[in-house]
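Here is the structure we will look at, set down as structure tokens.
All protein chains but one are shown at their positions in the complex.
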């Protein structure tokens, strides 16, 4: 495949540059009969939208999504759904100065060498703006998962630079601009961000995503394991440098006697595995975390070169997020929803005869 | 896809249970003209083979691979390569007792609920024995990468439980049974493992894999990014719970001013990115790490249930590794090689016109 | 896959209903650096456009295609190309009467039973209007094939009802509204169509497509043979009921001594094979033919049922082609170009080392 599609039975294909006329996508494989409107998609797009707080980029993108096909009289028809978001606030002039430069930490260098020709305006195809369509497609998946199977996907910012959430109050996540689950740390966060912005620097973040009420049995053995495909879809988000399932890297120092989730007739006694054993869901909560690097678009000058291999110094102007991890929360939810929906359809196609009582589930780490 | 294939142009499909008559695979997409023999594959199979040291399982698997097609007069023909490894040392009786039990931390529970019918002998398809074919297929990819492009893929054990490698002497890796790059800690490692074995417990591990001399430009934008597909292939290895590219989860606490790899006419000044920017290789070393959980097959009793949801206590007998991470080194190399080879063919198919001078590369973290 | 994509390295995904707001598509895998404009695509769209002659439907579709991404400063960037055609002339009221009816010979019945919910306006997704995006995508493939490799793809109407082309004057094909290569029969054709229209009936057709200057070696063994994938792409065109490569069904009565294309140092002495042996191109012209059924949208009443399984009689109103085969010529060209381009990229990815002198080619049937 040429890279702009994800999924097998539920498949999302996207196009669009940050400063082109529009972004768009095709969502293929949604079963017929799902009630869906543009408003359903807009909710998540608005959560991802820049300009929501003083800590995210002040660009004003309308991000109004149109559904161009696949929905008739309010319900999906089973055919492909065309999505379109027109770009309305493009200040291309901001970028003309970096036409021949490689910004450190960006895809400029790798794109240039891969293609020999690139859309340098705002990162072009490598811009995080591309994720708007993922969020719209993910909103369709989320609605289907919820309506057809009661599955809920929710994300939060679990760490920003040195500040870690220690309590997970999921009700609070949507009540603050950081998607942060630990109310007690909001003030510290606010102060940290203000100071960071003053310095013109950026910082990394950790985002956790959880799926609840996932049936046992999703995921295919060996290569298409649910954890492998979640790693794929989550790592494909811009700026992500690490993916964990369940306890993640903490397992390196764990012993088998403490890591293994024991079973009782009342259910699992713990969820170190993050809801996946041997690549297949157990019916417990699916838990994944991702590490997002600090954006390289900062106002502190940095050394770089141009396409002629000449040394230069670079300051990124334009409007950028000091912590891209914050806006990544709805994107991570979208990618998990897309992967779960694909596996749900695949499992249904391949194992329709298996009807087992819901397994008892006692514990989750969230 | 039904789960047992990976890759697009270079595609590996496998079959086989730990206690069935044989394991096998089909390696499709190897260009014609590569010189390859069974001995080339056997080298890596022997590195993965159990029974190599007292810290890996004492099962004696011949692991002798046969090439059944796709090679003629010593060279690949361009058609699909059939691989076969017969299982010779299967003690199925070890497993009959756990026929109706779910071992905590294993795929027993999820497989049972997914399929309603499972091969319970030694984990069946979910056994790590399945990875033998990955290693054989990976050896083909490694040979091609090396011969056609000078690319080298090498892995090491970077941490075992609490013991971290602090020096990376890559020459030493193949000289000790732990694939450990830090000679100064071998004694501590040995002692730790002896004590662990006495307790009947297991421990997690961290494995690092590096690819050197990778050309700039591998990886497709958006969903088939090189890092996303590496995350997929590495997370598909049994027991892996986390994947990092470059600095991985350390980026959460980094600032943009320190994380970004600056560029000079002599090359990059650092490699925090792990050789991938915006999903596309930069020409620097590709660096990835994985977290492997401690095996759940331990002799310390654990609570579990049977298929009738009755409580039971379980002790895993049979022969198992106290740290599966050790043997994961050649497997991780294989998966990285498979993914790189697929992307190399895809890049060549899609961007043959781009001929740029090799970019300057100054730094790597390894 | 969910059905709306075709191709591996060169991949086309489409959406859109005949009476929705727009049709669109995503063309993925075009190498960077190809000069392309909307005008390049419009040429073929205009050839397919209804209302061109009195024998094709009088709907006036603007069919103006917009390129929304993937092209920068006049050249492709290597990223996905978004295409959009807005629907401007939709008379939905024509269709409200058949909301609950199944038109014989249409997809109404099968769509209804597959999805339980359908866009009944003008056939919705099953309308031939969907092929406009195929033609736009095919125009990109045609331009690339021509510019990068000198390959030309051309189609013609070789038979309409009982009237067969006996001479193939390819220069004449674009000079008449039938795409017919035999000038001597244009008058007979014209008369036949006038009479057919008067009767309110329709007729089938046969379309031939030829690709010239195709290099030897395109096509993968066994399942992804070039002929198999051409059969797939050509049979996916609405109304097609048969596909032939080279001599096609005539081979049933041929002997091996006459069918086999002999080889001399000057080249093949004939081209019964249609340029493909064992699924791989020989360097001769690729020749394929398709059979298109007569459209079922005719004004002669027919028996049918409604969704309540009640008998009814049906007359199709609206504006329809008496012979859909005529407009299928540019569509068939598009599908052949799409398949050839995909195989060209795949061959280049997998066999870059093979550099052989162009084989001698003496004969082609066209």
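As written, the chains take the letters A, B and C, and residue 1 is the first residue of each chain.
The criterion applied here is as follows: a residue touches a chain if its C-beta (ideal position, glycine included) is under 8 Å from a C-beta of that chain, and two chains touch if they have at least 3 such contacts.
Everything numeric in this text was worked out from a predicted model, so none of it was measured.
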Can you work out which residue in C:28, C:182, C:229 or C:333 touches the chain that's missing from view?
C:229
Kindly state which of the options B:77, B:269 or B:299 is in contact with the chain not pictured.
B:77
Going by the touch rule given at the top, which residues of chain C touch the chain that is not shown?
1-6, 8, 14, 102, 104-107, 109-111, 113-116, 123, 125-126, 130, 159, 161-162, 196, 201-206, 216-217, 219-225, 227-236, 238, 240-257, 259-265, 269, 272-274, 276-283, 291-298, 300, 302-305, 309-311, 347, 350-351, 353-354, 356, 359-360
Against the chain that's been left off, what residues of chain B make contact? List them.
1-5, 8-11, 13-17, 20-26, 28-29, 32-33, 66, 68-70, 72, 75-82, 84, 114-119, 124-125
Residue by residue, what part of chain A touches the chain that was omitted?
8-9, 29, 31-33, 78-80, 148, 221-222, 345-354
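We adopt the following convention: only the chains that are shown with their structure count from here on.
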If chain centres are mean C-alpha positions, then the most distant from chain A is chain C
Using C-alpha atoms only, the most centrally placed chain is A
So how far apart, in whole Å, are chain A and chain B when each is placed at the average of its C-alpha atoms?
26
What is the distance in Å between the mean C-alpha positions of chain A and chain C?
38
Distance between chain centroids, defined by C-alpha means - chain B, chain C (Å):
45
Residues in chain B with touches to at least two other chains are numbered 8, 221-222, 347, 350-351, 353-354
